[in-house]
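The block underneath contains the structure these notes are about, expressed in structure tokens.
Every protein chain but one is kept in place in this view of the complex.
Entry: subunit A
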Amino acid sequence: MRALCWNGINDLGVETVGDPRIVNPHDVILQVRMSTTCGSDLHFIDGYIPTMRKGDVIGHEFMGTVVEKGPAVKKVQVGDRVVVPSFIGCGSCWYCQHDLWSLCDNTNPKGELQEPLFGYQTAGIYGYTHAFGGYAGAHAQFVRVPHADNDCFRVPEGVTDEQALFLSDAVPTGYMGADFCDIQPGQTVAVWGCGGVGLMAQKAAFLLGAERVIGIDRFPERLKLAREKVGAETISYEEVDSVLDVLKELTGGRGPDACIDAVGMEAHGTGVGAAYDRAKQAMRLQTDRGQALRQAILACRKGGILSVVGVYGFMDAFPLGAIMNKGLTVRSAQQHGQKYLPRLLEHVVKGELDPSFLATHRFSLEDAPKGYELFKKKQDGCVRAVFLPN
């Protein structure tokens, strides 16, 4: 089959690779209908997350049709149109049983690669480094999905492929970020980042009862989406002297009740902190540029909640003093998609949520490298590039 492969830092290519096979009894094979770029892919494309190997198939946000199933698969049927969360969950371990799916004990066959950095292993992901399991990704004609009965969610009729696609990662990640904020009526939530995850976090904050949502970014077209598609207020951080001051003025001097970081380790920023990060990252002295996160910590009101859904590696210059002295609650995780998928599908069916506006560009699989280029450089108003592999 054809698949988009990582051939080195900033080197993606469409290659011919072997077809995936049923390996374990709970596997299914999916014919991929749609897959999409994710900002977290840029971290290993740019070489900031290690343990990629030349020739790895990438892509972890996807939906498709079941074409083959293993002998132990019971609920999922061949022909089902399904969406699959990016993190693989076994459904049986203590973590899955407690709806903490991205912490699954049983889906990372190479967990020993994570233990030096994290202490314990996490769940595996499709197409996202060998430390996260080394599973082949979904920017391909076919993909193997383990533990299909837990991880495949049937897409109801009337829900389009594009609506379902983003329920794989952008929507559950954003929704979980808002869920972490324990939003009470009348509260204000600020979200750093107006990409796919950030926009969905803003939307979810409204769904979960926030009175005001403030989106922060620098790209006018993304800020426009936040205003027009989500109903958020926006701040362009390049156009104001101090995001902190603006947030204070918007909230009567109190600050947002909760702050969500939907940016992660390659934050762009302005000022001394950003220059410091950029220099250290360029010299490979640190993996992370943390301007957005630092700003969120500073801006959050006393006793508020900091929700981190951006992806980080090993960041220094982390203002723990602000967290400690202001009594912030920090909540974070990779997405527990399987927990949220049923209610997200319900929101879509009821017309309360339509994430398909994230799909600003469509490409065939053969043009996927172009799609990533556009996405990475945020050219032509690109929020998400969607691939149609078949």
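The rule we apply is simple: a residue touches a chain if its C-beta (ideal position, glycine included) is under 8 Å from a C-beta of that chain, and two chains touch if they have at least 3 such contacts; residues count from 1.
Simple rule for what comes next: contacts and distances are computed from a predicted model.
As stated in its UniProt record, the chain not included in the shown complex is "SRPBCC family protein", which appears among "ATP-binding cassette domain-containing protein", "Tripartite tricarboxylate transporter TctB family protein", "ANTAR domain-containing protein" or "SRPBCC family protein".
Interface note for the absent chain: among A:64, A:134 or A:255, the touching residue is A:134. Remark: the omitted chain is touched by one listed residue; of A:37, A:86 or A:106 this is A:106.
Interface note for the absent chain: among A:20, A:310 or A:389, the touching residue is A:20.
Contact residues of subunit A toward the unshown chain are 1, 3, 5, 7, 13, 15-21, 23-26, 53-57, 72, 90-94, 97, 105-112, 124, 133-136, 140, 144, 146-147.
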